[in-house]
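A protein chain is absent from this complex, but the other protein chains hold their places.
By letter and in written order, the chains are A, B and C; residue numbering begins at 1 in each of them.
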Amino acid sequence: MHIENLVKMANQIGQFFEAEPDKDQAVKDIASHLKRFWDPRMRTAIIAHVEQGGEGLMEIVATAVRSQRELLQPAQK
Amino acid sequence: MACQCGGGGCSTDYGTPARVSEQLVEVEVDGITLTVPAGTSVMRAAAEAGVQIPKLCATDSLEPFGSCRLCLVEIEGRRGYPASCTTLVDKGMKVHTQTPKLAEIRRGVMELYISDHPLDCLTCSANGNCELQDMAGVVGLREVRYGFDGENHLKSEKDTSNPYFSYDPSKCIVCNRCVRACEETQGTFALTIDGRGFESRVSPGQNEAFFDSECVSCGACVQACPTATLMEKTVIAHGQPDHRVVTTCAYCGVGCSFVAEMKGDQVINMVPNKDGQANHGHSCVKGRFAWGYASHPDRVTKPMIRDRISDAWREVSWEEAIQFAAERFKGIQAKYGKDAIGGIVSSRCTNEEDFLVQKLVRAAFGNNNVDTCARVCHSPTGYGLKQTLGESAGTQTFDSVMQADVIMVIGANPTDGHPVFGSQMKRRLREGAKLIVVDPRAIDLVKSPHIRADHHLKLRPGTNVAIANALSHVIVTEGLVDDAFVAERCETQAFIDWKNFVSEPRNSPEALEAATGVPAAEVRAAARLYASADNAAIYYGLGVTEHSQGSTMVMAIANLAMATGNIGRLGVGVNPLRGQNNVQGSCDMGSFPHELPGYRHVSDDVVRGEFEQAWGVTLEKEPGLRIPNMFDAALDGSYKGLYCQGEDIVQSDPNTQHVIAAMEQMECVVVQDLFLNETAKYAHVFLPGASFLEKDGTFTNAERRISRVRKVMEPLGGYGDWEATMMLAKAMGYDMHYDNPSQIMDEIARLVPTFHGVSYDKLDRQGSIQWPCNEEAPDGTPIMHTEQFVRGKGKFFVTQYVPTDEKITPKFPLLLTTGRILAHYNVGAQTRRTSNSAWHPEDILEIHPHDAEERGIKDGDWVGIQSRAGDTVLHAQISTRMQPGVVYTTFHHPFSGANVITTDNSDWATNCPEYKVTAVQVVKVSQPSEWQQRYRQFSDRQDDLMKQREPIKAQ
Amino acid sequence: MSIQVFVPRDSSAISLGANRVAKAITNEAAKRGVTIELVRNGSRGMFWLETLVEVATPKGRIAYGPVNPEDVAGLFDANFLQAGDHALKLGLTVEIPFLKKQERLTFARVGITDPVSLADYIAHDGYRGLKRALGLSGADIVKEVTDSGLRGRGGAAFPTGIKWNTVLNTPADQKYIVCNADEGDSGTYSDRMIMEGDPFVLIEGMTIAGIAVGATQGYIYLRSEYPHALQALNEAIDVAVANNYLGTDILGSGKTFHLEVRRGAGAYVCGEETSLLESLEGKRGIVRFKPPLPAIEGLFGKPTIINNVISLASVPIILDKGGAFYRDYGMGRSRGTLPIQLAGNLKQCGLVEKAFGVTLRELLYDYGGGSATGRPIRAVQVGGPLGAFLPESQFDTPLDYEAFAALWAVLGHGGIVAFDDTVDMAKMARYAMEFCAIESCGKCTPCRIGSTRGVEVVDKIIAGTDHAANIQLLRDLSDTMLNGSLCALGGMTPYPVLSALNHFPEDFGLQKTEQAA
Partner (left out) sequence: MTLSDRTQQAIDAAVSSNKDRPGALLPILHGIQDQIGYIPPEAIPQIAGELNLSRAEVHGVVTFYHYFRQSPPGRHTLQICQAESCQAMGSEALTEHARKTLGVGFHQTTGDQAFTLEPIYCLGNCACSPAIMVDDEVYGRVTPERLEQILAEVKEAQR
């Protein structure tokens, strides 16, 4: 997947949730959104991107991906 | 339903509208005693007693007028002969409708009418369906003693300027029904009476041709006309129909009920159904008249296949086409994995068709790569309302607007996009409801005859959330919150978080003024008006959803409604105006890649288990690709096959060049449609689709109303879309079988809790049903969230305003926003193939005089519009509807390439494209853009390939 | 002290040269170095004497007339400023028999005062009614009007007090007083004379109405054919506003009443109250059906008193002198006085205000002096173009609403048009239909088509085509219009038509004996 586009989309999600007063909750919500709405190949790509340093990603998004990696990782088929 | 016609000419006309009153009055009509609500006319009371009083100017869709003087009656104890249409019942009144004196007067009046009317009944297009003719019979007119050599209008010239109906003044009886229908029903006021006395004649505009007048061709006047004065050209051409079938319009989300008037299997006329619960007998130019596309010569009625898109098409049998498609799909899955194919369904298809396609994808393709065109219009509604209120649907019934005291319209243009509801809203506004319009453009609702917005928040495109936050700021800081409602109905902590957030100074109207361009005082006044109303309702459209913050804005709207207690009863609510006929339904049917039918996430093991059991397969629990993701995956090489039913993604999706690049990567594209649309030009398999006249099924409109679509003719291609889907599933190795769409609905009802009570039988009985319809609500649910929210407590969300990335720069100094126009529908595939094009032959660019002046652009000039994504050329129209710095166009014509310019920015939550904001430059040019020239070449080539198609071998 | 000379500004007087007479007098006085005070009064209503010039003398006002500009020098020569003798000298105005026998209540000041002088108005008992009304409750004012027995002088004769009471008792945030000054009935001009000759009395009447029912805005709907009345009304309204008789806090009472004149635009039907309201609202003046009554849903949907000029102008004296005073005039259920307008073929045309009960014959001969042509009076039309024609045999009928109704005739607005024996009554019937056709609003079928057919049928009768059948058709058509029309225009056109046919059958080619109605 075109990673620049995914980074942009992920950041948009981050921008919405970062406004929540409870930052821990925000991190969970970002991850949950990715889990619920992103096709596994998109999630795989963003995880890989984070693992490579996560260039361009908002900190809160990178944190969400990192901390919720297990949730986000698609089940092996 | 005793009669399938439901208003097409066989139901009772009670003469005057029904009145509602708790007070009942007992009256006696011709010896029959009956009780009616106070305020009922004598005429209506009589009709309810089964007594038909002769009438011409009265009809129960219009307020009484009292001009024809046929309906006079005698009332004991009263002098003279009062008109029964304008006389209200009174306690103990004794009415006589037939006396020798009345017969004399009525005959006298009829003799006068006929003395100025052509005696051409036998050759008249209204013959057999003419109220004047009927009344002449009823009153027993036998001669016209005045002769026919007196003054008359028999030589008046006919006006045939309207493409769909003609106006013959010689047949006009000046009953004013057309004028009143245009005023009361449609609210356009395009008709008047020219002159007075004997000279009186109906005049469109300033006594000009209908086509040149303010007429919007809604057909209300034609419908109201009791004679052949205003007459559909199809009826003139073909004569009166011989049978009628009630069905549902396939245009916008209003979902008007229509009576298809047929002669054999030929449609003669489509007339709005008086008993239609969404439209109450009203219609617009599209539904009423623009149905000719269904029999347009461009219809492709034979399946076709080709190996490559550069090849000519080959007509084949259905079996061969299906087999070809299935093999290719299976081949792709074998080579690239099971997730490499998917399907797209259309909001133009029936619920049953949508349900089957998602079932095909889930059960036969084995993945969740199914999406609907609602993705690109109302997906944020689904997300936002589900999050806040708990259900992905509008909260109200359309009729609720008649109880609203303040109406806020945000990013919607009802008079063009949802004309029939627009007319109802205008009626309420004329009754005195206040209006707030939030729109970058001065839409008709801002100012048109008898309508004027109290506040027009003319914001900069892309700043919806800022406006919503500013409105919320005022409501919270000025103590306008409905605290009791919030305390009882909403989650406390979420409310406090929201309250704290919107109270921040950065969310004040003053602080946001620079971003929105709306004066703070105007925002404050609007907020006070909305929050202080007894009943305030919000109606919104794609101007809300089609933004990078579309979902945020939907949530912000829900916040506003919850904070002010404007939810859960008549006259209030949050009301998305759905673009296409079945947007609501296609979403309900599980056409999203993350949701099973009934908005249940695919990861929900219990729900998935139910479907797995019902369908006998194992279902994927991970979400699939959304439409824009499909394009990305295609360019990425992981997505190679697409089944596209009834949707033209190439024309309608943003950043055309990106979409085309993706299409070109596909190894198998199956398009099922009426026409060889833009997408089909990139397809390998073409399956003939069925028009709504050939469909059997249901549509669900913007108020969750499920209505029957009834087949009035056999599918031209031989199979219904649902049958094709079934065949494809079977060819893919998954056997699903239904004898008819009713069985599909039965399956839906079994699997979807909000549909448990829905069946075709019940639909036939009730006319329509608003879901949820189940054990708790057997008759359906007009108003949602009445006692509690579907999610339990309503949840406020913090809605931070994040400016879009699409910013103006010196290179792209203007913002382009897009929308639709009355005459056309979506990509125009249907309406362009009707005479509607007479009103709107091409898409044009509206530009403010100031911006035009700066660029030396004059009205009608060719202008180039360039964005970061691409460029195109349109004719310019200078218009003060625009604000300086904002330009506007529609997207109804493929050659316009409006989506060549739009970018692939999208809503953060749903990927709904940001159609409404594109930074552009506009310059005067002399020829079409390079893209347009390329498009023309490609399109011409594809047309040639179509023309060169190899016909099917004789069986 | 300069001598007061009165030359009317009434438009009928002007139509006969009053302005030129006034100018001649001014010029002549200047030439002769005589100081005079020229007052432009209203007309006394003796139009055969116009231009009637009056000179104030210690014994009272002395009249000269009819004066033409050419007569002015001679009048000066005859020392008319000191009541000198002259061929045109008529003596004391009040002693002129036409005037002397009248009972002028509503017209008490017309012809006497300077119409736009507030001081003059007040000096002649003006604004006494309003001042009394300001001390009464709304209900008491309405009661006074009810007690007076005043009935609508526009023609329908509906009791004014009942109408006012309905408006009084209909709660609303806004109410209106509308004066129907669309005096379209031919043969009538009393409204015009009031508005030109004593506009303050109308203003005062409307103000009292407003205070009575709680209406703060009034409109005078004036026909476009009356430019002089428009001028006089606007002048008087300006003066009243400037002197706190109109506007907010009238005379310190805390009460508000605004008044505005609106012009009609050549539509007779706008004299019908509901079409008048439509017109005031800026719409086509088509007739509304009733109910709802204007008193409940009138102008802009609000409770509205809509009264004729004379009705409203009669209110000040009723409030000043009490309902009983007014009620003591008249007969039967027709109480008070009626300003009667003599017109057409009469020697002495003019305004006669008399208590109800005076007979047609008295009016035609004692006041009117018989026909102008000296030929026998054959027919009179009473009550405007929709009024019946009465033959000589009915001339002894007293002017009384009920007496006229009994004859299938109407008093209407009190206009009487006399015709001598050269009149062709079939042509008059045709004209009645033609007038209805020209003025029909076009809403209801009997009037819209019926009036045009009516003209055609009368034409056929006159031409002798299918004579008997067309006579029958005319009767049937009249019946359809009478019973079927939405308003009085179509509904009353049969009055002149059928009365002509019934009383003058010979003009329709019938024998006298064939008339049987």
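Convention: a residue touches a chain if its C-beta (ideal position, glycine included) is under 8 Å from a C-beta of that chain, and two chains touch if they have at least 3 such contacts.
Model, not experiment: these values are computed from the prediction.
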Not-displayed chain touches, in the whole complex, chains B, C
Of the candidates C:15, C:137 or C:248, the residue in contact with the absent chain is C:15
Have a look at C:128, C:262, C:290 or C:467 and name the one touching the chain we're not showing. C:262
So one chain is hidden, and I want to know which residue out of C:381, C:394, C:452 or C:470 touches that hidden chain in the complete assembly. C:381
Among listed residues C:28, C:50, C:273 or C:353, the absent chain is touched only by C:50
The missing chain sits against subunit B at residues 188-196, 203-207, 213-214, 447-452
Where subunit C meets the chain that is not shown, the residues are 11-12, 14-16, 45, 47-48, 50, 183-189, 191-192, 224-228, 262-268, 279-286, 300, 341-345, 349-351, 372, 381, 385, 415, 417-420, 423, 428, 431, 435, 438-439, 441
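Operating definition for what follows: only the chains that are shown with their structure count from here on.
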Take the average of all CA coordinates in subunit A, do the same for subunit B, and state the distance between these two points in whole angstrom. 37
Cα-centroid distance, subunit A relative to subunit C, in whole angstrom: 89
When you check subunit C against every other chain, which residues touch at least two of them? none
When you check subunit B against every other chain, which residues touch at least two of them? none
The answer for subunit B against subunit A in the complex is residues 339, 369, 497, 500-501, 548-549, 551-552, 593-594, 601, 603, 622-626, 629, 632-633, 635-636, 638, 798-800, 802, 805, 904, 906, 908-911
Listed in rising order, subunit C residues that touch subunit B in their complex are 267, 284, 286, 289, 291, 437-453, 456-457, 469, 473, 476-477, 479-480, 483-486
Residues of subunit B touching subunit C in their complex? 64-69, 72, 80-81, 83, 86, 88, 101, 104-105, 108-109, 111-113, 115-116, 145-146, 150-151, 173-174, 176, 192-193, 195-200
